[in-house]
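See below for the structure under consideration.
As you look at this complex, bear in mind that one protein chain is not there, while each of the others sits in place.
In order of appearance the chains are A and B, and numbering begins at 1 in each one.
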Amino acid sequence: MRKWFARLATLGVALLVAGQGTTAALAQDPAAGKKTVRVGATQSMDSMNPFLAVRLVSTSIHRWMYGYLTVPDSKTLQPSPDLAESWTTSEDGLTWTFKIRAAKWSDGKPVTAEDAAWTFNKMMTDEAAKTANGPAVENFESVTASGQDLTIKLKAPQASMLENPVPIMPKHVWESVTDMANYDAEKYPTVSSGPYIAVEHKKDQHVKLQANPNYWRGKPKIDELQVVFYDNPQAAIAGLKNGDIDLIGRLQPPEFEAIQNDPNIEAWNTQGRRAAYLQINHGATTTDDKPVGDGHPALKDLKVRQALHYAIDKQKLVTEVQNGLAKPADGSIVPPMYKDFFWEATGDTKVTYDPAKANKILDDAGYKKGSDGVRTMPDGSRKLEFRFTIHTDTPIEDKLAEYLTGFFKEIGITLTTVKLDSSKFSEETGVTGNFDIAISGWSVNPDPEEVMATHLCSRRPAPGGEGGGTESFFCDETFEKLYQEQLKELDRPKRAEILKQMQERLYTQAPIIAIYYPNDLEGYRKDRITSITPIPEDKGLLYGGSSYWPFYTVDAKATAASGGASGGGSNTGLIAGIAGGVVAVGLVVFLATRRRKSTADERE
Amino acid sequence: MTAPLEAAEPAVQAAGPGDERPTRRGTLQYALSKAGGALFSIAMVIVGTFFVFRLLPGDPVRNLAQGRNMTPAQLDLERRRLGLDQPMIDQFFDFVGKTLRLDLGISYEYKRPVLDLIGERLGPTLLLAGTGLVIAVSLGIWQGTRAGWRHGSRFDRFSTGASLVLWSVPTFWLGLLLMMVFGVGIGPIPGLFPFRGIESVDAPDGFAYILDVASHMVLPCLTLVAVVYAQYLLVMRSSLLEEVSQDYVTVARAKGLRDDEVRRRHAVPNALLPTVTLVFMRIGFVVGGAVTVETIYTWPGLGQLFYEAVRVPDFTLMQGTFLLITVAVVVMNTLADVVYHMLDPRVRSA
Partner (left out) sequence: MTSPAAARRRLALSRFWADFRTHRGGMAGLVTLVVAVALALVAPLFISADVTSVVSGTGERWAPPSLSEPFGTDESGRSILLMVWWGSRTSLLIGFLAALLSVVIGLVVGVAAGHFRGWLGGALMRVTDWFLVLPSLVTALVLAAILGGSTFTIIMAIGITTWPATARLIRAQTLAVEARPYIERSKALGAGHWHITTRHVLPNVAPLLLASTTLEVASAIVTESTLAFLGASANKTSWGTMLRASYDFGAATQGAWWYILIPGLAILAVVMAFTLVGRALEAVLNPRLRRAA
């Protein structure tokens, strides 16, 4: 018995040594001298076709690959030239003319206005091409091209014209695609006009991008950008610590804490572009103003909603739920990183944590406490018992629910938690209205028009349950009027002022209550990445910014002649030993059976 | 990790010399009747799948859209594409017809045919589950034989105990522990094996590529083997124990055959049958293990695809992968039944 194990062990060691030898010889690293940056992602790509892709990782990668009409400026986030080098607007704001830059596609063909016109016209005429960015062309009347001039005629004025999120596609390559709904665009190398060209995509494993030598701003500093997918977020963090990847974004607070003290890792903690808020069913209706759902009647009362707002200790939520890595929300849905558009409550409008005041509001409004400490409706018909709808499998929301339950108990309101999976969740909180209070959040783009639009009357579900996309079932005359005004206002400061008034309206009417703005948490390896510029450049975001800028400006150390020095898990030297291990395992069985025969005689 | 251990043992009896087995029927006839049964099972799977997936609450198109903002025109298009404007009975026949033509629909999340997606993921799963199964079966049979033959020995007690422990461990937990210890590394010990994916991002060519993939396989394979091999060991051990007390073994010994030869020539071949059957019977169990293991180690296989479909949720994809996995398991079971029938003379002439 023991002898047998000893032999096996010897064999294992021998194999390991042998293995090391073989691969050391084989390890003529082809990547030597190249500058490569590996970005980790805990989501894999849904589609390489920009007309279809909706996952964040896909749209980010497409932003690195393709040009747009305009992009947010790296300093101010204001629209700045990309493929459109200049533009003019007609008096009535209905006709926009863009001058397309004399740039080249990665295959050497010139970029013309025809490409842009084809892209938009495709989206306007083919329903399938609307999947990813449909609303962006909804307001387009016609798009025409002549030479380098692109003319877009609108149905109604639209100030956010310069924030168009549609990547311009090469007409000469994409023209031949007939069935857009089923086109996977897995052709490499891709024809792009952005800083990178995709050269390889292994499903659910990785995407490789190479620097585009024809990029009009100049070739990126690194040679290759790789996006590596992890199903298991813990493995991704471990991968960063091991040096398997160089950068990872969109971290949760606990993940961020895990990399915070690593000497090789730069922990990136800046203001984020997300707002987390509570959605309150203040009387959900459909577009024909008929009530839907089973929301609690007390929530229709603005006083109750305000009392709830006063009862929430936002600072405590930030400290306990977000581990301090967020900013308590004293504003509405636009986070403070967008300095131009951010609105913050001051003076009398500002709601601060004050349970006594909340109690007083409810007392004055006639919601009396019963013997069990729970308030009832003024007519005594119903207790103030609300449901709080959250997603299954999101532990942070579980925590939040517990704290809110505690806060509301202080003011005589009972909160019970309802957990729904994501599809059911969006159905009940966005269409059927079967909820009282729900958790929600939105990642805001540099132009807040889209997030504002989610609170319009027209976004409520149609009577048949179609359309929709409302974040609150809000339908408020003042808000609607302001929205229409900002659409027409082409003067940026004036428009920002209107957008701020809209936020104030949301704050005071409280169809939603913003609770905090989570920070943008990322991490990258200092020993690999030598420089990277965030967007905006002053304390901005990296991967979380969904912009080409950080990855265009990134610079890294060139790969050394042989694998990563810091014990890179997947690198050469180790592979050998590992393979030896596998073979050893396989041989255990083989050997076991063999030994039977050879030692048959020496056994009892 | 869902089948009860007891099922491992009695299931073999059930599949083995069963009471309802037809007497003196030809193997071909038997195979045909089994194939008929399998076809019936597959039909049931298809019908069952159709109805289970229609149990979903709410509007299927909206479920698919996951709350994304879609224009009414887009919703309509989607509805027509899925044939949801048809009456239920038409939908049913349409579904059956398409399934028989291997048209499993288009994944909403990936916008590509489900069959294509499955095709891409099949290879890695077969590689992982196949290798894992071969190692688990060989190891289980070898260790089970040894333990059963020298019943009550230290080796027996050790391996029975170890397999009971492994049996009781949740797969994902073991996977995470192995990842922490051998992948990430603990304290001063560095990680030994890669723990993400099937190959390095900059994978080398040729022989080195094989080594690269092999190294990526170590941890997932180890996890899978650890969890499934226990049952093979236990069944092999107990069926060998049963053979040992049979008369023919005593006779063989009385003839003066060497202990080793009695075991190799007489006892083991007979005891092997239930174990081999179990391997096929419990293929669904390996599949379940693969879902967990592939998810932990980002292995680009069917299990991962299925899990992703569940998480999104992408019901077309979920339906397609579920159908395929189930049909594969039914086919394997039927094969096991027929092979068993052919191999075991006791069953054939009972």
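Note that a contact is a pair of C-beta atoms (placed from the backbone, for glycine too) under 8 Å apart; a residue touches a chain by one contact, two chains touch by 3 or more.
Here the structure is a predicted model, which means the values were calculated and not measured.
From the options B:V165, B:I189, B:V251 or B:M342, the residue with contact to the chain not on display is B:V165.
Across the entire complex, the residue among B:Y110, B:F285 or B:Y340 in touch with the chain not shown is B:F285. Across the entire complex, the residue among B:A35, B:L115, B:V134 or B:L241 in touch with the chain not shown is B:L241.
Across B:F95, B:Y110, B:F182 or B:F322, the residue that sits in touch with the chain not pictured is B:F322.
Annotation for chain A: contacts to the undisplayed chain at residues 233-234, 237-238, 241, 252, 254-255, 257-259, 320, 392-393, 395, 398-399, 402-403, 406, 419-421, 424. One chain of the complex is left out; on chain B, the residues touching it are 1-7, 9-11, 13-14, 19-20, 37, 40-41, 44-45, 52-53, 55-56, 164-165, 167-173, 176-177, 179-180, 184, 238, 241-242, 245, 281, 284-285, 287-289, 291-292, 295, 306-307, 310-311, 313, 318, 322, 325-326, 329-330, 333.
Please note the rule applied: only the chains that are shown with their structure count from here on.
Remark: chain B residues 57-59, 62-63, 66-75, 77, 81, 106, 109-113, 120-121, 135, 138-139, 142, 155, 176, 179, 183-185, 190-202, 204, 206-208, 211-212, 214-218, 221-222, 258-261, 264, 294-298, 300, 304-305, 307-308, 312-313 touch chain A in the complex. The residues of chain A lying in touch with chain B in their complex are 1, 19, 22-23, 26-27, 30-31, 36, 38, 44, 46-47, 49, 52, 54, 127-128, 130-131, 134-135, 138, 181-182, 184, 202-206, 208, 226, 228-232, 234-235, 238-239, 241-242, 244, 421-427, 430-432, 459, 462, 465-469, 567, 569-571, 574-579, 581-583, 585-586, 588-589, 592-593, 596, 600, 603-604.
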